[in-house]
Structure formats: C-alpha cells, structure tokens
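Here the complex is missing one protein chain, while the rest keep their positions.
Coming up: chain A.
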Amino acid sequence: MSATLLKVDNLSCRFGGLWANRDVSFSVEQGAIMGLIGPNGAGKSTLFAMVAGAQRPTAGRLHFDGRDVTGWPPHAAARAGVGRTFQLMRVFGSMSVLDNLTTASFVRHSRLRDARRRAREVAELAGLVPVLDSPAASLTAAWKKRLEMGRALATDPKLLLLDEVLSGLTPTEAREAVEIVRTINRGGVTILMVEHVMEVIMPLCHRLVVLHYGQKISEGAPEQVAHDPAVVEAYLGKAL
C-alpha cells in the first residue's frame, strides 16, 4: 500500500531569470494526504502546474504511477489519473453543475448514460446535489470551489491536486470541505494539496513539504515540520 505514486525528481522551472522551482525532490506515497506549503511566491502553484502538465519543467524528471511523464500535456495527465482544481475557479460557466461533472467523467466513460451516472455519484459525495441543475456561472465562490473539487473527482483520479480549496471559505464551510477531502481520501485517492490555512492543514495532512523561494527547505510529519527552524525562519524571519 505504500508504493510511490508520484516522484518529483530534481524538478526545476525557470521564467527568464527567475527560478520558480529549483531542484525540488519529494515523493508522494499511494493513499497519502500530502501538503505543500510555503510563503507567497514560494513556487507551489508552478510545481502543481508541472505535475498537472500545464507547465513544462526546465529540468528534472517527473514520475507518475511508474512512468516517466516529464513534460506531458494536461489532458494526458488527466487521463493517466491526475485530477486538479484551480486556485482561481475555472468552472464551465454556461453549463449546469451536472453537465460540468458529466463532462469530467466522460474521460472514463464514453457513453452519456454512464458518464451521467458517475456524475450523480460524485455530486452525492461532494455535496453538490442541491445545486445540480444550476448554471455553474451563477454559483457563489464556496459552491464553485466545491464544484472544482467535484469535477476533479469525476475524472476518477489516482492523485488529486487541490490548489487552495479551503482559502476564502467561512470556518463552517472549511470544516465541511475538510470532511469532503477526508472522504475522498478514504475512497483510495491520493491527495496533494497546496494550502495556506495552517490550522486546517496540520491535522489533515500526513506529510508536509515546505517550499521557500522555489526550493524545498523541509519535509516530514506536520509536527516535525512546524518545529523545523528553517520553516520558522521562512515564515517569521530570523531571531535578532
């Protein structure tokens, strides 16, 4: 059960003179909830984009499910089993919530009936049933985040990339979202999440990777990472 699902191997990404990521290495075990944290501009989103195929790495390798997938296109990533959400919500606005989910589940089911059945199951799991027929563009931010999660889940991913699905939610909404994440994980989906809300991520994640200025500065269990002097320094600065 503890096979490696995702292996990030010396991954780097450079934009002109700026290294958004530099020699980042870590692996995600199957079934884990892995957290990716770091101050603003640490390179979390770029790393996410590279794993999801939306950004081509400048150097380094990426292995998913035993295959070298460095520089793959995003639709290939989705088909191989990488589901992702977007930090700035990107729902299919003109379509109903059900159609959003159905579109995503078409990647595993070629027939409309099967895709729609899977979409309804996911809606149940992600708590989207009350808005199933609403146009996605009319949803509030909280619902859109939930739809983002549901849509990624509807592609039946092995690895789910959650990009700040908890930020901007009220405490109650965030608690509910955490429950959804736990439920998804119990269903056998490995999760890699970027998050800012520390009090949420600490009890939720099994392991954390900390990025700072594009480089990995710490990795380990949440407790361990929280007391790492390098992490404390990155967030709060050096003691005088």
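The definition used in the following text is that a contact is a pair of C-beta atoms (placed from the backbone, for glycine too) under 8 Å apart; a residue touches a chain by one contact, two chains touch by 3 or more; residues count from 1.
What we mean here is this: contacts and distances are computed from a predicted model.
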Hidden chain of the complex, named as in its UniProt record, picked from "Glycine--tRNA ligase alpha subunit", "Monovalent cation/H+ antiporter subunit A", "Cell division protein FtsW" or "Branched-chain amino acid ABC transporter permease": "Branched-chain amino acid ABC transporter permease"
Given A:Pro73, A:Gly188 or A:Pro229, the one touching the chain that is not displayed: A:Pro73
Which residue of A:Ser12, A:Ser45, A:Thr102 or A:Ser218 touches the chain not shown here: A:Thr102
Chain not shown, touching residues in chain A: 52-54, 73-75, 77-79, 83-84, 86, 90-96, 99, 102-104, 106-107, 110-112, 115, 125-127, 130-131, 133-135, 137-140, 142-143, 146, 151-152, 154-155, 169-170, 172-173, 176, 179-180, 183
